[in-house]
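Can you read through this structure? Questions will come right after.
As you look at this complex, bear in mind that one protein chain is not there, while each of the others sits in place.
And now, chain A:
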Amino acid sequence: RRHGGVCCQKKKMATISEMYDVGWEEMRDKLRKWREDNCRNSEQIVDVGEELISEHASKLGDDVWIIYEQVMIAALDCSRDDLALTCLQELRKQFPDSHRVKRLSGMRLEALERYDEANKHYEAILQDDPTNTAARKRKISILKAQGKNAEAIRELNEYLEQFVGDQEAWHELSELYINEHDYGKAAFCLEELMMTNPHNHLYCEQYAEVKYTQGGLENLELSRKYFAQALRLNNRNMRALFGLYMLAGRGTKESKCSMKAVEEMLESMQITMS
């Protein structure tokens, strides 16, 4: 994560409830939606969550604990260690022996770049509970943060041997392979994902991009096939559209990138655009 707190030094002019004319229930519901959608809009979560916790904690009932967790993680993302620590302390008081809270302590140490201490936390969790996937993933994240990509890849491969159905892990592995320019292995990961998620247009499109990058007649043929598939699954996938367009030899400076040419090509493939 780049340059810590620079991004969150905005001065607050007014409260969220004043600025957006919302009550605490709407703020709470917004936080829930962001949790459910797994959004990483950390600055927003901190803004809304901090106000909700400081002014309305007593009204939140049991929701308050999951909100503390959500806000804490967002606070770490924004280098707001003060806020993160406040949330963590509340959680520690309420759940003193929890592995889930111990993992949060570990994440705080990671944010402070105290990786060795963080690792000790995760190893303690794994001693107690060897199946704790969250702790294993945090350890892999540390390797990534330290730039130890080869080791992260090795650990993630081992993890996937045990937890072969973990989609998030397969995708993470494909990203690591792409960054290491190991396109063959990235393609393999994406093939796994496409098998288990045949309707996901993003996996088809990413697979097509990897094949394109690998080059050579066979790979370009596969690339074309999967860009087309992505477009059939989602006819608004612009990357798939342009990918197809370039493979059809029309993405050059010399030829005109006219909408008509694109439409004709799509028609020949029987794909309708919205």
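Following the convention adopted for this analysis, a contact is a pair of C-beta atoms (placed from the backbone, for glycine too) under 8 Å apart; a residue touches a chain by one contact, two chains touch by 3 or more; residues count from 1.
Following the convention adopted for this analysis, contacts and distances are computed from a predicted model.
There's a gap in the complex where one chain should be. From "GPI-anchor transamidase", "ER membrane protein complex subunit 9", "Aspartate aminotransferase" or "Growth hormone receptor", what does UniProt name that chain?
Result for the unshown chain: "ER membrane protein complex subunit 9".
With the full complex in mind, choose from A:Ile16, A:Ile178 or A:Cys204 the residue touching the hidden chain.
A:Ile178
So one chain is hidden, and I want to know which residue out of A:Ala145, A:Leu160 or A:Met194 touches that hidden chain in the complete assembly.
Touching the chain that is not displayed is residue A:Ala145.
Can you list where chain A touches the absent chain?
Residues 1-7, 9-11, 144-147, 175, 178-179, 181, 206, 208-210, 212-213, 215, 223, 238-239, 242-243, 246, 251-253 of chain A touch the chain that is not shown.
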